[in-house]
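The following block contains the structure, expressed as structure tokens.
All protein chains of the complex are present and in place, except for one that has been dropped.
== chain A ==
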């Protein structure tokens, strides 16, 4: 160990210098969203060790993006992925397993397209790429009340100790039960901030990405009602990145609302039968437009 390094260790236990952090950051792989443009504004994809919040109006594709991430995190290392597992915490019951299967198939067919030679050479590796194995890599919790939601987040730490290969935790949505049946709003804020601290800690100590899907609500500001993400202002501090999905004319767009390292930007994307993809790439099976 170099002498100055030893000195640093003595200086402050548990600290890491900024240069080391940078090189660690650069060696990190990101979880692809399926859309190159979307990865672009996110700086390569969803980052591990960070909490990312994704919000949007009903039907915009939050759940789709969530499922897509749960599949994409499992792309094997040979094919440029992380080869990890996913935890999917479903509070709304909108997780449709048939759709997950479809997205997994779409993901595999895209891998085959990008790595044709890879696929020919190693027939042993191909065995890995079955939609079933992707489905087996998603740990699914169905939550029916906010108590269970709190419980599952507390329990995650233990679960992760036993499942070290999990690289993403998706909560769809973080809002639902807290908006249904929590009466004391001040208490709600405190409980939520406790949860967000725990999630932040988990993401750091297990080197995984936490993705929170959030609903939108309307808020009265500057004389008019505007759309905003639910759970209020103090909650919005709890995520590292915040991505808002919205309609711009006839296009689905994503807007990076908050990020400590990336500029505010927006880009179109599309939800196709294969999952989340670039806006231009949507397969035009049905051409007639209203």
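To be clear about the criterion, a contact is a pair of C-beta atoms (placed from the backbone, for glycine too) under 8 Å apart; a residue touches a chain by one contact, two chains touch by 3 or more; residues count from 1.
Going forward, contacts and distances are computed from a predicted model.
Undergrad: Given that one chain of this complex has been left out, which of "Trafficking protein particle complex subunit", "phenylalanine--tRNA ligase", "RecA family profile 1 domain-containing protein" or "Elongator complex protein 6" is its protein name according to UniProt?
TA: Options "Trafficking protein particle complex subunit", "phenylalanine--tRNA ligase", "RecA family profile 1 domain-containing protein" or "Elongator complex protein 6" considered; the missing chain's recorded name is "RecA family profile 1 domain-containing protein".
Undergrad: Quick one: which of A:30, A:49, A:99 or A:204 touches the chain that's been left out?
TA: That would be A:99, which touches the missing chain.
Undergrad: Identify the residue among A:16, A:109, A:226 or A:261 that touches the chain left out of the display.
TA: A:226
Undergrad: Which parts of chain A face the unshown chain closely enough to count as touching?
TA: Chain A touches the chain not shown through residues 57-59, 63-64, 70, 88, 92-102, 132, 135-148, 150-152, 154-155, 158-159, 173, 175-177, 179-181, 183, 185, 187, 190-191, 194, 215-221, 224-228, 244, 246-251, 255, 257, 273, 286-290.
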